[in-house]
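To start, I am sharing the structure in question, which I have written as structure tokens.
Of the protein chains in this complex, one is absent; all others appear in place.
Chain naming follows the written order as A, B, C, D, E, F and G, and within any one chain the residues start at number 1.
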Amino acid sequence: MNLLHLSVADKKGSMSLVTNKNDALIIAGQEFKSRFLLGTGKFKNKKDLADSIASSASEIVTVALRRIDLEHHEDNVLEYIPKNITLLTNTSGARNAQEAVRIARLAKASGYGNWIKIEVINDSKYLLPDNLETIKATEILASEGFVVLPYMYPDLYTARALVKAGAATVMPLGSLIGSNQGMKTKEFIKILIDEIDLPIIVDAGIGTPSQAAEAMELGASAVLANTAVATAGNPVLLAKAFAQAVEAGRMAYLSQLPGQRPLASASSPLTGFLYSNE
Amino acid sequence: MNLLHLSVADKKGSMSLVTNKNDALIIAGQEFKSRFLLGTGKFKNKKDLADSIASSASEIVTVALRRIDLEHHEDNVLEYIPKNITLLTNTSGARNAQEAVRIARLAKASGYGNWIKIEVINDSKYLLPDNLETIKATEILASEGFVVLPYMYPDLYTARALVKAGAATVMPLGSLIGSNQGMKTKEFIKILIDEIDLPIIVDAGIGTPSQAAEAMELGASAVLANTAVATAGNPVLLAKAFAQAVEAGRMAYLSQLPGQRPLASASSPLTGFLYSNE
Amino acid sequence: MNLLHLSVADKKGSMSLVTNKNDALIIAGQEFKSRFLLGTGKFKNKKDLADSIASSASEIVTVALRRIDLEHHEDNVLEYIPKNITLLTNTSGARNAQEAVRIARLAKASGYGNWIKIEVINDSKYLLPDNLETIKATEILASEGFVVLPYMYPDLYTARALVKAGAATVMPLGSLIGSNQGMKTKEFIKILIDEIDLPIIVDAGIGTPSQAAEAMELGASAVLANTAVATAGNPVLLAKAFAQAVEAGRMAYLSQLPGQRPLASASSPLTGFLYSNE
Amino acid sequence: MNLLHLSVADKKGSMSLVTNKNDALIIAGQEFKSRFLLGTGKFKNKKDLADSIASSASEIVTVALRRIDLEHHEDNVLEYIPKNITLLTNTSGARNAQEAVRIARLAKASGYGNWIKIEVINDSKYLLPDNLETIKATEILASEGFVVLPYMYPDLYTARALVKAGAATVMPLGSLIGSNQGMKTKEFIKILIDEIDLPIIVDAGIGTPSQAAEAMELGASAVLANTAVATAGNPVLLAKAFAQAVEAGRMAYLSQLPGQRPLASASSPLTGFLYSNE
Amino acid sequence: MKVTINGTIKEITNISHLSDIVTQFCKQPKNIITEINGQIMPSNQWSNTSIKDGDMIELVAFVGGG
Amino acid sequence: MKVTINGTIKEITNISHLSDIVTQFCKQPKNIITEINGQIMPSNQWSNTSIKDGDMIELVAFVGGG
Amino acid sequence: MKVTINGTIKEITNISHLSDIVTQFCKQPKNIITEINGQIMPSNQWSNTSIKDGDMIELVAFVGGG
Partner (left out) sequence: MKVTINGTIKEITNISHLSDIVTQFCKQPKNIITEINGQIMPSNQWSNTSIKDGDMIELVAFVGGG
């Protein structure tokens, strides 16, 4: 029984909700079964990271670049990431478009770095993305052939500019990075989902599987999480929970959830039983 | 890899979070793998119901009793419920303890009705459960050997009285029946989870998989849904989504989710890269 | 200009929203201009208390009874409360109806204690009111001629029983005492407002003037606060703020607030300007 | 008794919360007693508007410019606004910086229009402000000597650019214009309040006095409302309610509200009474 | 003979036992539960439960419910 | 003579009536409420209420409360 | 003579200056603001601003707005 075949409605009103046979997530022409992206920062040890990638079945994981430590041995994070996984290098550390571009080019030189998550942050307290610099970096890198996934503050005009600049997805933040507060920007992410013709991937602040499912129910195309998983008591189990919740949220979206109602409505028949003739 | 073995913490502080080998839900000594209970009301057709039971993998489903219609043929709902499933008959229609007891005894006479969800409602507008009458019915039916799962308004004193009266679980409402509003009573359900030594099953008002996952993350033992599934565009797919979200929420609970933080916290290393010598 | 005369709608559908000439709060036949009740516990000093009563213009303040300390001098709280103010003695410390009744009778013996706020708490962690014992105490005290204002957990059936038992108002909790979390029980307080023909006074957990205003906008008849005021940096100023916010919320209720809308709606004319001929 | 003198803490940590003797709102060197700005759109009639300005005691009201209707007589809105009130002309209708500048200059030509609320909207569905064009318009108009109050989507980097461009205040939106949903952007407005050294005036989406009070408690310098007032059953009464709630919220902010607590905390003494020797 | 079934008075003929009632009135007789004069009657007793004029009979079945 | 006041046993001397108890033990005697052996005693009765060995006395006052 | 006023082409007669336009077309002439051919024209200039065929004129007023 292919449950998806029963879906008929559509977010834009004209096509099926499921835009391809297996409801794959498609980014830059590449198909992914999983709609959960895992970040690799902050894990207590690399074994947990490798096991979490496996338990989550994520097909895209983020990594960062950094100067090596000349004094101490450091593990090579790539050795813990299976070869079939798409590496998404972020530009963390970049404070403007130029620095982001430089990091992206370095990543590309490694042979692994064609997919770039642009992250331009010029604020050390809230770690908010700088939308204007993000647009500039997206434009440059897209024109150089990168697959560009910009992380952004969910502003409709910025999202439109990113589409125009050649972004492959738009990645609005749910709430402050690492805050685990969920979608504090829910109303505005919904606007992006409704108006932007690119996959919307909710990134940052997603702290629980229920929050991830909520993003998917809203119509997001995918969710990225890192801090919550990496800092959990059992990251491997939580990674699996996130992946499963994201799937559940996607199915719920496709099944056309009924909306909220202000009043009660019985689920059992209330009339005609026992006392109708009393 | 048995991910559950990694769990160590505990809600009461002394035992493992997982209180049995496979983290089974145990009610009245009976073990269940699934923590999602499905209601059978309001489905557009019986085929959808049967397929939804299958896709959800629920092991406990609720049914109601009603006078038969002497004029028209009605399907026998039991024919759509596999034999290995535990039938949980509700007492919907009962306006006081006495009527609930009568319905329970009728159910028992069928040979199927030893498990009773007590539902005493004396208010046709909000369909709120009458806690006092629910306690009375619980006491009588538990003493007659029924397995009693009372549906209740989440009041701590009532929950304590239900424990004393012999309830097998406590089933607090999340929000008004059929409203799909989720856990409007979250703070008070949390108190029941922390204070009551019986499985807490969140019932009523759970309208989305993300809400169901949230209940499980809070520490609920199980979730029951009906209206949302039965009235969805694709109930069969949504039933599966609910089941999967409940599982995800359970895993998240067991993995010890980190809490919310007021401020941002970087997931990528922010220092030592590129510009430290500028 | 008497702004109130413009009000026409009504919560019950038949009478004016303003049920008396000056929109007075009427309890047990007594009229009050102020709809803000102030609790007197936890103030850092009695001067702050006296000044806060003055700045709030409250006409009803709560007090408690306690065994005197045989070893140390204690201020007499009554000396800080002007004579024209209605004293509302609570039964804090009572764990059941019988103890509440005993405290009420002691209060009455002082000549000040005919107005009683019933508070029966049998739970030292959450300090939740015991609805069943509260109903019993209300019944006894109302029959003895007390003016009874029961503090309760917002359960519709309990509220109905309190009406029947002779309560003068119903005082549902907004959230846990002293938690400052506002109306976590909003949906259920709204039900009481709609269904119960007594003044609904929201008590406990109201931690900010905005929360107090929200309760009034919902249709509550009055609000009681204590912890937030007494523990503020400047209690005297905050007492005034609460009183003013309660008034603002009342006016908003009477002015028939428009509801929320899902989409944007321009407040300035958007058409016909500048570019219509471009 | 000047309650304000008791305030000691400060949002930036160094000065008094009250930065001037009477806690006046200061914009471009001009002092205002009222922190509630009223919009003049959508009123059913001009009498209601005039009475609402009076009842609110607002000292700044917004107006718009529009081509006159050649066929029908239209009231001159200025005749309903007392002379001592500061007129704040918005640039509604502008789709980019250039159009906003043109409208501002037209307003100035009238002799009334030195104070400009920049509103650049290039989206007819959500009516969201275009931050980038808003910055450009601010820069131009500030350099021409206008007092510029830009309406914006609450993005920290944009707010910083507006400060640099010469804005007199920053006016972040609470939620979509006319939606009455309150501060859906609360977390991000709080960031502006903490980081931006200009008055923060919350504009758009404020639908109830309690929401207005909440913005002030958060530390906003003022609140603007229009739709909620103009479309209420009794706008004159609601205008007064808003003004009073804004004042209450300001006092609450100055009085240093205690924060929320996760658990209960008694306001009455719970020990030492009646049953300690039982 | 007149009996009340599910609140409605019915004139019945050719009926002697409760089993006849079930056969005649239940279009879908499986899993039916019966009460006669307020007394629950298990299905194995239907065929030896006589029906007499004025009996109050309830015929109840399982239906979907939440 | 020994009496229990607010749960504590006190050895008292020079005391014959409840009014003496109030005077001696209440540092702030205004608005005091008394119980003697579980019976509430209005203040106008204090001076003619005798105290005897073993009496259980409660002295209660108003305090701040919410 | 034809001029465009607020986007509509109007055939006008007996008009020589902008002040005549305002008088004739503004039912409520107070606080009117004018543009002529994209140029803002202050009210003290209206009476010496000539109108010629093809002029583009804007007549703008304050209205309620948020």
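Definition applied: contacts are C-beta pairs under 8 Å (C-beta built on N, C-alpha and C of every residue); 3 or more make two chains touch, one makes a residue touch a chain.
Everything quoted here is computed from the prediction, not taken from an experiment.
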Chains shown that the absent chain touches, full complex: A, B
Selected residue (touches chain absent from view) among A:Ile27, A:Leu65, A:Ala100 or A:Ala232: A:Leu65
Identified contact with the non-displayed chain, of B:Ser34, B:Ser58 or B:Ser267: B:Ser267
Touch residues of chain B, complete complex, unshown partner: 266-269, 273-274, 276-277
On chain A, residues whose C-beta touches the chain left out of the figure: 39-43, 49, 62-68, 70, 72-79, 89-90, 92, 105-107, 109-110, 112, 177, 204, 224, 226-227
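One rule holds for everything that comes next: only the chains that are shown with their structure count from here on.
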Pair of chains joined by more contacts [C-beta pairs], B-E or C-G: B-E
Chain copies touching (chain C, chain D) - same or different residues, decided at half shared: same
Centroid distance [mean C-alpha coordinates] between chain F and chain B, Å: 56
Centre-of-Cα separation between chain G and chain D, whole angstrom: 35
Chain A-chain E separation of Cα centroids, rounded to whole Å: 60
Touching two or more other chains - residues of chain C: 39, 41-42, 64-67, 90, 92, 125-126, 128, 176-177, 181, 226-227, 266-269, 273-274, 276
Shared-contact residues (touching 2 or more other chains) in chain E: 7, 58, 60, 63-66
Every chain pair in contact, whichever chains are involved: A-B, A-D, A-E, B-C, B-E, C-D, C-F, C-G, D-F, D-G
